[in-house]
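Missing here is one protein chain; the remaining ones are kept as they sit in the complex.
So, chain A:
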């Protein structure tokens, strides 16, 4: 199909795996942070907000380099984790970590809008019906903000699929391990006659991106269809 070679297929599957894992792994944290930023007032909220947005405004190469310093085998966290057998540097898990960090601000922003729009009066009503704060969150708050959570997840997935700068700085572009679609495209464009392979991967990217948007629209419409 599409005349993809084994090397290209590897990049496609790796990208999908990295992006799905990155999105699902970071989603609970993004939901929690979005909820805290939307509903709580606390000292240092502005600082937390700025930290969350940092990967969005920093050059991706800088983020990648900071990841390398922190999670590299010589890094503060990476050194400790490598003793536990957890290694991010130059592994596909490192690519997922980079993608998750880069997708995080976009996800938080989208999900936060949903929490801000959901009505605290419904939560009060649930509380008076005897629901604990945790039950109120997962039966009322989260479902009413679900369209935004889906939008945030899709946005995060798309960002993870397209992540290049931080990934290549942190884990390089090792075929079969860390060479995702964007770094594969970049690699093919560096060699004479690679335009055809690059073009096919561009087409694949387009299909995946459009597919993700279509799926999210469909899910969001199903969710919205049940309410006023």
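Structure notes:
Here, contacts are C-beta pairs under 8 Å (C-beta built on N, C-alpha and C of every residue); 3 or more make two chains touch, one makes a residue touch a chain; residues count from 1.
To be clear about the criterion, contacts and distances are computed from a predicted model.
Missing chain, UniProt name from the options "Nitrous oxidase accessory protein", "NADH-quinone oxidoreductase subunit E", "Formate dehydrogenase subunit gamma" or "Molybdate transport system ATP-binding protein": "Molybdate transport system ATP-binding protein".
The omitted chain makes contact with just one of the residues A:31, A:140, A:154 or A:185: A:140. For the options A:126, A:151, A:181 or A:198, the residue in contact with the chain missing from this view is A:126. Remark: the residues of chain A touching the chain excluded from display are 121-122, 124-133, 135-136, 139-140, 143-144, 146, 223, 226-228.
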